[in-house]
Structure formats: structure tokens, C-alpha cells
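Scroll down for the structure; my scribbles are underneath it.
Every protein chain except one is present and positioned as in the full complex.
Residue numbering begins at 1 within each chain, and the chains themselves are lettered A, B and C in the order written.
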Amino acid sequence: MFKRIQTGNLIKTFIFFAVIFYLGKVSDPYNQGQLSVVLMYFIGILSITFLTGLSGQISLGQGALMAVGGYTCALGILNLGLNYWQSIIFSVLASLVAGWILGITAARLSGPYLAGTTLVIALAIPSLANRFESVFGGDVGLNVEFGAPPQWFVNLIGEIGFEQWQLFATLPFASIALFFALNLFKSRTGRSWRAVRDHEIAASLAGINVQRMKIFTFVVASGFAGLAGAMYGLRGIVGPSVYPISLSLTLLTGAVLGGLRSIGGAFIGAVLVVFLPDLIESLSGTWEIALQIGNYLPAMVSSILLILTVVLNPAGIAGGLHHHKSRHK
Amino acid sequence: MNIRASLSRKKLIGLTAVLIAGSMTLAEIPANAADPGVSATEIVLGMQLPETGAASPGYNKVDDAMRAYFDYVNSKGGIGGKKIRLEVKDDTYKAGLTISTASSLINKEKVFAFIGSIGTQTHISVIKDINRRKIPDVFVNSGFSDFYNPATYPTTFAALGTYVTEAKIMGKYLKEKYPDKKIGILYQSDDFGRNALEGFAKAGLTFEAKKTSADFIAGTQGSVGLASQLTQLKANGVEIVIIAAVSSATAVTLLTASALGYKPDKWAVISVGSDATTFQTIAGSKGIPASMSAAMLTGLISASHAPAPGDSADEYVTAFKKINDDFNKGADKRWDNNVMQGMNIGYMATGALKGTLNPNSTFSAKNNKTCQANAKKATLTRVCFIDYIETNGSKIESAAFTALQYSATTHEAFSGFWIGAYDAATVLQPVSGTRVVYTTDSGNGPVTVSNYKRPAIAADALPKN
Amino acid sequence: MLKIENLVTEYGAVRALDGISFTAAEGKITTVIGANGAGKSTLLRTISGLERAKSGQITWADKSLIGKAPEAIVRSGIAHVPEGHAVISQLTVAENIEMGALFRRRQNRSDVKLAIEEVYELFPRLAERSKQLAGTLSGGERQMLAISRALVSRPKLLLLDEPSLGLAPLVVEQIIQTVNDLCRKNGLTVLLVEQNANTALAVADYGVLLSLGKVVANLPAAELKADASLRAAYLGY
Partner (left out) sequence: MDQFLSAVFAGTSRGAIYALVALGLVLVWRGAGVINFAQMGQAMFSTYVASTLIMNEYSYWIAFFVALSVGTILGAIVDLLVMRPLSGKRSSAMLASPAMRGTIPVIASLGIVGILQAAAGMIWAAEERGFPTPVNSLGLTIGGNVMPFTAFDLFVIGIVMVVLLITTIFFQKTGMGLAMRASALNPEVARLSGIRTSSVRTLSWAISGAASSLAGLLVTPSANLSPNTLDLILIIGFTATVIGGLDSLPGGVIGGFILGLVISFVNVYRSPSDIFLAILVLLLIVLLVRPQGLLGSKEVRRV
């Protein structure tokens, strides 16, 4: 049974990989870059899917955990001379530890407390970066990047551009994250999370160690966030202005719009938050909307969509699709 | 380009149709090939800045002013028949977004050059990539000195003097003029504040934490505890307070100090933070009448490389102001330092573009022949544009009282500043009656008096390059 | 008269009330008895509007209660004392009582005052403890407080859910007696839910026996009490 799920997930992951790879080949460099951001956001939103959608905990500080990943990655590259993929492994490890520490605190907290606390943590990042400026580079940050593609890859694929390489370098990690997420979603652990979310007391009566489960969720979610953060930093810089609070909010918006409880929703959400501003910008250009209005239109529209979603269709786009499908069965 | 080699690959995968689009490359572009963003009728320039968000106030006026100047140039027929189009992207001062907006400008808008980018933290995230692609990155609105070493960033040029340079000049002036006064500093804790500290140190002014120096968090505009910092300076008897902060923060500082009854003998404010209009607007919305806020500003020392926006006698100010009135379509076009800066960048850019397309210009030995030939054909290339700026730095016109010092060894803009004090009409006037411009570098070079004579502006307010 | 017809209430897939019909006569005590999970509390919660009926009809004084909010139902003269000494323990005794009359304090200031005095007379122990937090009271006192809170709204119909739960027999006796007095003297209609059938049937006029959400018997209390086969089948004694 478990084996069958894995095969199915393997196929899904492979299709995902192939489709993105194809898109990476056919789209223009700008959209290749945007697509790589979609993948990074997708990984980041997955962390919210698990944390909030699957276990009912809300964090407004996923950006902070992304920063843990980003800074670890940058320090690994700059100080230890690692290459980026070695450093990413360290990033994930570091964020797992950070998530564990955060989880120990968080497991004691209910939703709004957790939201506020994580928000404060996210806000303290610039202070930390400045306080330990010699290590973290202050508000100027640390310069890192994916670098040039290895020769064997160029030989295999052909000449590739800067944005394209970003995308292709991110894709394997996004695929691994997806495969991991798919399996986790259907696993015993996934079911326990849902149980904790839906009824904490009932779950504990059923023999689930609620505290430990919550901490574990945090650890897993942090792993995703750390990976996303490392990739996001490798686009060019790791610094406080790369992981602002608004990043956490963007990811949360994506998660909610796409659908908090589905992996497909996480991807839809990532696509939305990346491409919606582009769409609005081009529309407000077409309709010749005054700059003063147009400048704020993306923020306005995504905020309105966020509220409409939670009020009218809390399950998000993916949830709506699912509902639609099951009704017509 | 390696299209043929990659074609066979893609056939293997079976995606033949999409091949060509997918194989973008960064290969070296020869100096005589046509570059993106330039056509027979148009030159596309790209700019990114915080148009919205916490860091936007004030700065969101610069792009409107630049566009106004370019619209003016276009109304006069453009440059060599080419009109200038300015594409502006809002990065909300978040580096993660800057990378995307830069990519959009490069790949979607296909800009010829980046111009006037605002934001040190954000520009760091893209400067490497822009340079690697050999895209001109001109007139960056940041005084962060690390940006302007051509060995690291060959295509990046500044639009300001560096914070270090300015602080060195102001520091020397204060030290000599007020040898017996206790001088302190209030600075925002970021690269700007720290660079200024470094410059003052090079001028021999150092400050003792908690005694003569106090910092506050950049971007909070004093909302957290500015009063305490001022009380500290007051309690320690600091007689001259230097402010290294943005204009809105300077405004809160002066107003808070006045509320606390703290009246140091002199305020000395780094130019970025000494915009009189911002100060008077903020004071005005606090219910302080213009006459009173003008009185508060009187005697405040600042430095500038350019004329004060309030200096109505200055021919550049008059000309730019008129263009602003006629062409600025921004939400807020009130005449101030930010608008003036935008105008000046538009002016400098126009000069540089004109010069590049002028067959009589000279370029570096390496490119001279090609670029002159290009100019004859009215072909604008990135290589020649950069070469022109680097080779003819001192010939590019600007409203500044100091020459642009671009060369093969530095891409810093202005090495010179003059020290002024605000008069009762909120115009910065030279402290010594006549304007003396001092120059120095961002390193340990000496501060000397400049003998540069600013050329007169043409009647049509277009650079003559 | 309270009239209930074919009432159905569901919790998700579970049908707690499965087509219940009976009437509670005015000025009488009707007791609803049945085993745990028979749907007794759900019945009261549906009448007072806390649960939404899936179908069926509830009428009180010829007006339908279906679809009305609890706060509106209270205002039509129906007071519900839910299970478990429902008082707000962080408020004082006086505040808990006052709360029950808040909605009519503007129009009937003097009557509210009177009603409060009356419940203090009814339960003198509450008067002594009026400044204490309700959380500091004993179980019996809290039940008295909950009933007082309901009484100050001047109800015509009192819905009482398991008033005897967890209380000492002597206290139960006192509370049941008070309810009985209120009914006989003031003409209050009472719908009393009890698991302790003997206590309830002793004072009630009519008895309704519920099992798994259905009415299995609706008889005068004395007859129900006497029917040993029903008792054995549904109450286990």
C-alpha cells in the first residue's frame, strides 16, 4: 500500500519536473526568473500548508525561518567555501534546528499567540543582522548566488541564461520538496496532524502525543522554509531586506488563495502571488489607470482576494476545485 | 551564441519548436552591434525604486522628475531623433523583489540602461547581475562607496557624492570653524549612517557612544525613542549636533529637540537629510506655520554639490523648475531636493546620451574608432555609452558646482561639496558669503579647494555635449 | 402551551432528535426522562435556539420558535437553565443575576428590581454571597444562581436541564421543591429534563420518555412512574 502511494507520488513528481523543465525551456528569461521564484515560493508555501493547513498552527514569521536558511547557506558558501548545493543541506539542517527550538515554544501557544510571537521574531531579524554585523553583514547583507552552471550541464542542455540556470538549479530541490510533501501528506504522520488540528483532545485520547506532534510539524515546516530561504537568497543576496515581514505575508496570502490544505493549492498560490502583480500591472497600463492608484493596485487586489477567500471560500482555489469535482462525481 | 549545438539536443528531447526561445545567452556583445532598448526612434531606460511602502516617501518623486525632464527633451525632438522612454518598477525597497523587477526591466522592457536606481540595500542585490550583463547602470542614487569601484562594477556610476566624501568635507569644516565646541552626532543605524561616521572619522571627528553619539533605527523615522537620544546629547552638553539621516527623520529630530527645549548652537545635516520642503511640509502638518518652521531651519548647516532648490537666483534651478511645472505628471510635484535631483539626473543622462551619439566626441583609445563610427550612424551601444561617461566624466554637464569625476579608476560622481547654512527664506546660502567648493575622495586623500567653474545652462536647458 | 411536532435535530451525521412530538401543558411540570444520549439536552437546546432544528415545528403561545435566535427566544418568555450549573464564574453572584434581566432593565426598571429581590428571598444564601465571584460558590449554590439568573427574566416557560446533576440529595430536594412551588404558586410552565427519573416524576404532572431521539411514552407522571415494564426497558431499573 505504502509502496503504491510512493510510485504514484514518484510519477506526479516526475510530471511536475518535466512540465516545469519544459516551461523553463520555452519561456522568455523574465518568466524563467519568475518561474524560479514560483518554485521557491512553492517550497515556502508548502511549509505553511503543513503548519497551518495540516496542523492548524499559524506563523507570520516563516520569512524568519527562510532567513535562517538563507544566512546559513551564505555563510557556508562564503566562510566554509562550500558550493551552493552542499550549503543548502546545511541550510535545511540549521532551519530544522531553529524550527525545533521555535516549536518547543510554539507548542505551548494557540493560534493568535503564535502569530504574534512569530511576527516579533521576524521583526527582530534586522536587529540581529546589525548586532552581529561582522558575521551577517548588517543591513547590506551577504552576496551569494547560484553561480555559473557546471560544464556538464551546459553540455547536456546547451547554452543557458542566468534566469534559466536559476530555474534549473531550483527545480530539483522543488521536486524533492514536492515528493517529500506528497508522501508526508498521505502518511500516518499527516493523518495525526489533521487529527490534532481538528480535535486536540480527541487526538490525545487516541494516543497521539499532541505536544510532540506540534513540535514535529514545526520542524518539518521549518525544513521547507529553510530550503526555500536558501534558494531565495541564492538569487543574489542574503540580507534583512530579502526576508522582510511582507515576505511571510506574501507566502501566507499565496497559501490561502491557493488552498491551505492541498499541495496543488500551494503551487497555485505560488503562481498567483508571483504572476498576479504582473497581470495587474499590465492591465493598469492598458486601462491607463493613474499611477497613484496603479502603484497600489497589486497590494489592494491581493488583500481583497485574501479576505474574499477566507470569507467566501476558505478552502481556497484548490479546495473549490476539489469541491466542484466531488459534487459532480 | 550556441543555437546550433543546442538544437540537436532539443530534437533529442522532442521540443524542437521551443528551442530558439530557450537558448538565451550572455555572450560578449561587440561594441558595434545594436543593443537592446534602442531603436531608430526610441531609447528605453529602466529605473527601480521604492514607489510604495515604508521607504517610499520623498523618493517616489524622483522618477516623476526624471520622466518630466525626458518628456521635455522629447518635446524638443529627443536625442538624435530618438525619444527617451523611462520604465519605472516599484521594488518597495525589498531586495527579493528588486531582483525580479530588474529581470523584468532587462528581459521584458529590454532597457538599454538602468538609471537612477534608489536604495543601497536593494541595489546590492542586482548590481552584480547588471554588471555581468554589461548593462550600463548609471547615476545610482546611493552614496554607498563600495558601488563605485570600476574594477568590481565596471558599468555602475554614481549620481551623488559618496557619504564618506561629504562627511569628510563637512567634518573638516566643523573642526576648523568650531575647534572648541563639543560636537556630537545622531545617525541612522544603516550603511548611510555608518558611512557618514567613517567620513567624519577620516576628518578627525570621532564620537563617543552615549556621550556625543546616538543612533536610531533607520526607517522608523524616530517613532521609537528619538527623544531619549536627544536628551542624552543634551545632557552631555553637545553644542553642535550632526544629523546623518533622511529628511523626514531630520524633521522629526529638529521638532522633537525643539519640544525638549534642546537648542544646540548649530545643527549640521548631511545633504540627503536636509531638504527644506520636506521639513516644512512635516512641520506644517504638525500645525507649525511656515514662518516658524523657517525660523527653526535658519542657521542650519548642510552641504551640497548642487545649488539649493530654494536658490531662485540659480539659472539651473530656474530652468529645472520651469520644466517641472510644465512636464511633471507625478502625484506630488512640489519642488524640493528630490525633484531637483531627478531633474539633474535627467539632465546628466541626456548629456551622456547626446555625447555618445555625437561624432565629435572622443572615446577611450580602445573604442574611439568604433564609437565615433557608431555616432556617425546614430547607433547607440552600451559599450560606447559607458566608455563615453568614463572618458568624458568632467564634460558631462550637471547643475552641480563640482565636476563629475568619472574615470577609469573611479565611478564616484561628485567629489566636491560646498558648505552652506539656511537663511530665513529656507535657502541654503554659502557659509562664507561666497561659495567655496571643497573636494576630496572617499579614501584618505586631503580636502582641497576646487577651482571648477560650472558652465552656464543653455537657453533651451539642454546639455550641449 | 409548548407544542413540539416532528422535531428533528442533527449533529453532522448523527440524528439526535428523530421526529419528536409532544406538548407541555401550561402551568404544569412536564419532565423529560431517558437514558444518557436519549436526546434530552438536545431537545432543550433546540427549543431555546442554541441548536438549529433540521425539520419540524416548535410553537409557544401559538408562535413558532423555529429559526429564532436564543436571545430572541428568551425575550418571548422562555428561560433555559442549561446543564452543569451554567453561571459565569468570573462574575459576581449579583452580576450573574443582573445579567438575566439586562434585556428588560430599561423598560421595567422597577420590576427588575423586584424580580431580583424575589430571587434573593427564594435563595437567601445567594443574598449573603452577592458580592462573591460565582466561581467560589458550591455546586448547589451555583445551580440556585443559574435558576435565579433565569427567573429574573420573568419567564413563562422554564427549561431546566439536569438540575440535580452532581448535587447532594438534600440540595436536590430543595431545588426541586422550589421549582415545584414556582409552578404551583406562580403558574410557571416547566420542562424539566432529568436522568434521575424518580425525583422528577415525583413532582411532575406529565412524563415524556425519550430513547435514541424518539418519544417512546408520553403519559401522566404517575402512570409513567407505575409502568414497571417501561422503566425496566428504558431506564434500567
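Assume contacts are C-beta pairs under 8 Å (C-beta built on N, C-alpha and C of every residue); 3 or more make two chains touch, one makes a residue touch a chain.
Computed from a predicted model, the values in this text were never measured in an experiment.
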Where does the absent chain make contact, in terms of the chains shown? A, B, C
Who touches the missing chain here, B:Ile127, B:Ile183 or B:Leu226? B:Leu226
Per the whole complex, from B:Asn74, B:Asn131, B:Ser258 or B:Thr318 the residue touching the absent chain is B:Ser258
Tell me which residue among A:Ile45, A:Val68 or A:Leu119 touches the hidden chain in the full complex. A:Leu119
So which bits of subunit B touch the chain we can't see? 52-54, 56-58, 60, 189, 209, 215-217, 220-229, 231-232, 235, 248, 251-252, 255-256, 258-262, 278, 281-288, 331-332
What does the interface between subunit A and the hidden chain look like in terms of residue numbers? 52, 55-58, 60, 105, 108-113, 115-117, 119-121, 123-124, 126-128, 130-131, 196-200, 245, 249, 252-253, 256, 260-261, 292-293, 295-297, 299-300, 302-304, 306-307, 310-311, 314-315, 319
Contacts of subunit C with the missing chain: which residues? 48-50, 69-71, 74-75, 79-80, 82, 86-88, 90-91, 95, 98-100, 102-105, 149-150, 153
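In the analysis below, only the chains that are shown with their structure count from here on.
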Can you tell me, using the touch rule above, whether these chains form a line, ring, star, complete graph or other shape? other
Note, CA centroid farthest from subunit A's centroid sits on chain C
Which chain has its C-alpha centre closest to the mean of all protein C-alpha atoms shown? A
Which whole number of Å gives the spacing of the CA centres of subunit A and subunit C? 53
Using the average of all C-alpha atoms in each chain as its centre, how far is it in Å between subunit A and subunit B? 36
Multi-partner residues in subunit C (2 or more other chains touched) are none
Find every residue in subunit B that makes contact with two or more other chains and list them. none
Which stretch or stretches of subunit B touch subunit A in the complex? 1-3, 5-6, 9-10, 15, 18-19, 21-27, 51-52, 90, 92-96, 99-100, 103-104, 106-108, 120-122, 124-126, 128-129, 132-133, 144, 189-191, 194, 218, 330-331
Residue ranges of subunit A in contact with subunit B within the complex: 22, 24-30, 33-34, 37, 130, 138-141, 143, 145, 156-164, 232, 235-237, 239-244, 246-247, 278, 290-292, 295-296, 299
